[in-house]
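Right, one structure below, let's go through it.
So, chain A:
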Amino acid sequence: MSAQFSIRDLAVSYGRVRAVKGVSLNAGEGEIISLIGANGAGKSSILRAITGLTAPESGEIWFDGERIDGKGPDQIVARGVAMVPEGRRIFPFMSVRDNLLMGAYRRKDNAGVAADLEGILTRFPRLRERIGQQAGSLSGGEQQMVAIGRALMSKPRLLLLDEPSLGIAPIIVREIARFITSINRDNGVSVILVEQNSRMALKLSSHSYVLETGKIALSGPSHELAENDDVRRAYLGG
Partner candidate 1 sequence: MILRQQRQSALRRVLILGTATGALVFGSSAYAEETLKIGALGVMSGPFAGWGGVMCQTFKSRAGMWNDDGGVAIGDKTYKIEVVCVDDKGDPKGAQTGAEKLVSEGVKYIQGPNTDSTAESAKTVMEANGTVNMPYAFSKSLYKAPASQSILGMVASYQVGPVIYKWLMDNKGVKKIAFVSENNADPIKQRDEGSAGAKALGLEVVSDQETYESGTTDFFPILTKVIGTSPDHIVLSGVSPSDVGPLIKAARELGFTGTMSTETGQDPKAIYEVAGDASNGFIAAGGASTEAIRSDFMVKFIERYTKDWGEWNDVAGLYVYGPEIMIQTLQSAGPKAIEDTNVFKAALDGFVGKNPFLKDGGELKYVGRTDYGQPRQVSVPIVVQQVENGEYKPLFVGKLPD
Partner candidate 2 sequence: MTQVMLNALVVGTTYALIALGITIIFSIMKVVNFAHGQLYMIGGFVVYYFNVVFGLPFWFGLVMSFLIVGLLGVAMELFLFRPVMLRVKREEVTMLLAMGTAVFLESLALIVFGEKQRGVPPIATGVIEVFDARLPTGRIVVIVVAAMLIAALMAFIGYTKTGRALRAMAQDREATALQGVNLKWLSAMGFGLGTGLAGLSGGLLVAIFAVHTGAGTAISIKAFLMIMIGGAGVLSGAILGGFVLGFLESVGYALLPGSLTFLIIFLIVICFLIVRPNGIMGKPWG
């Protein structure tokens, strides 16, 4: 399989703390892969390195045959990578509409932007009701929808999701899960899903990587990992 996206020997440090110690992974076009592991295992650091928020210490990141590590976030977004950050990070004092439009910051096709905005509002009718409201006044689930919608507004080909289920009622988590599969299926967007909700991650993805203290402890097709005893004990509470 020719990987659309790959990471080789990535290492990330914050000051003296090494958060990621030589991680390699691949994602094919149109695939959903997931990274699971406890807090501090280095999941979020990998995503931050991919989007250029944190400069990697060493290693390479390739996307569409181009090396993107060392580039700034704006350059990486321009190449079709979008991220829904942990904790949603919507702009609380901006309207829902402005939040979504921020996602289209780099796009010049105004008609396309308007159409995509319409598409997202159709998918999330709740957001249409609150289009003029300040995003900070929305519930957690709605904010997550805004965050995902915002990321989609940049028309990404690779979508990074950092803990989309964190702190959200299970009932809403399902709605978001359905949405993730649908955008992957309908729009052919590749997805890298970082989750503590390992059950959800293993269900949604085709391939998973288990991270422990900055290294990949296990990887493989998700349905196989879901059957693995170690994984079951450590991550699925089985």
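Here are a few things to note about the model shown:
Just so we're on the same page, contacts are C-beta pairs under 8 Å (C-beta built on N, C-alpha and C of every residue); 3 or more make two chains touch, one makes a residue touch a chain; residues count from 1.
Candidate selection criterion: all candidates are chains of the complex that A comes from, given by their letters.
Note that the structure is a prediction, hence the values are computed from the model and not measured.
Touching chain A in this complex, out of the candidates 1 or 2, is candidate 2.
In the complex of the two chains, the chain A residues touching candidate 2 come out as 51-53, 72-74, 77-78, 82-83, 85, 89-94, 98, 101-103, 105-106, 150-151, 154.
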